[in-house]
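On to subunit A.
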Amino acid sequence: MNLFYLVAFLSIFFSLLVIFTKNPVYSVLYLIVTFFTFSIHYILLNAQFLAIVNFIVYMGAILVLFLYVLMLLNLNKESEPMKSNLLKVAGVIAGLCLLLTLAGSLKLVHVSDPVLLKNPDIGLVKNLGKVLFKDFLLPFEVSSILLLAAMVGAVLLAKKDPNNV
Partner candidate 1 sequence: MELAFVIEKVVLVTVIFLITLGIAAYSTLAERKIAGFIQGRVGPHRAGPSGMFQPLADGGKMFFKEEIIPAESNPWLFIAGPCLALLTASIGSAVIPWGQDLVIGDRVIQLQVADINVGILYIFGIVSLGVYGIMIGGWASNNKYSLMGAIRAASQNISYEIAMGLSLIALLMVTQTLSLRGIAEQQAGFWQNGWFSWNVFCQPLGFLIFLVCSFAECNRTPFDLPESENELVAGYHTEYSGFKLGAFLFSEYINMFVASAVMSTLYFGGYNFPFMNHLGLSDNVVTILGVVFLFAKIFFFIFFFMWIRWTIPRFRYDQLMNLGWKVLIPLSIANIVLTGIWITVKDLM
Partner candidate 2 sequence: MESLSNRKKVLEQKPMTFGEKIYLPSIAKGLAITFKHIFKKRETIFYPEQERPVSENWRGLHSLKRDEQGRERCTACGLCALACPAEAITMTAAERKKGEEGLYREEKYAAVYEINMLRCIFCGLCEEACPKEAIYLDGPFLEADYLRKDFIFGKDKLVEEPLKS
């Protein structure tokens, strides 16, 4: 349990650093560490598959792309676009909306008792696969179609229009 508090403290600490550092590259690096602590959380919950998938997909792929894009940006202070007041107001409103949604959803969440989890091995690959392909087959396939659509869209965006070169 102490380990949990340590890891939880670390993940909150690093996610705060993500927000408060000035340099965006540092932000991404702290985000990597934050995701790493999330992986440790999953392992503590005996969800090895989720841990390793979080590791591969978020740390290994998505954040590499984040870093990739940030490296290509010119991060000088002078070239930073001036943030207008309108943008700031929009940001505040959006943030408050997110906060409201979070608060609303938290009210609905029931407290589950992790000690009484019926199957402690639910996070292992075999059980997870069975659950995904039996109980949640439809949402699983629907989300895969969503991903496919996104992929096709990305390819189309990247493709040059032959009539318009």
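Here is how the candidates were picked: all candidates are chains of the complex that A comes from, given by their letters.
Following the convention adopted for this analysis, a residue touches a chain if its C-beta (ideal position, glycine included) is under 8 Å from a C-beta of that chain, and two chains touch if they have at least 3 such contacts; residues count from 1.
Keep in mind the model is a prediction, meaning the values are calculated, not measured.
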Numbered candidate touching subunit A, per complex, among 1 or 2: 1
Subunit A to candidate 1 touching residues, read off their complex: 25, 29, 32, 48-49, 52-53, 55-56, 59-61, 64-65, 67-68, 71-72, 124-125
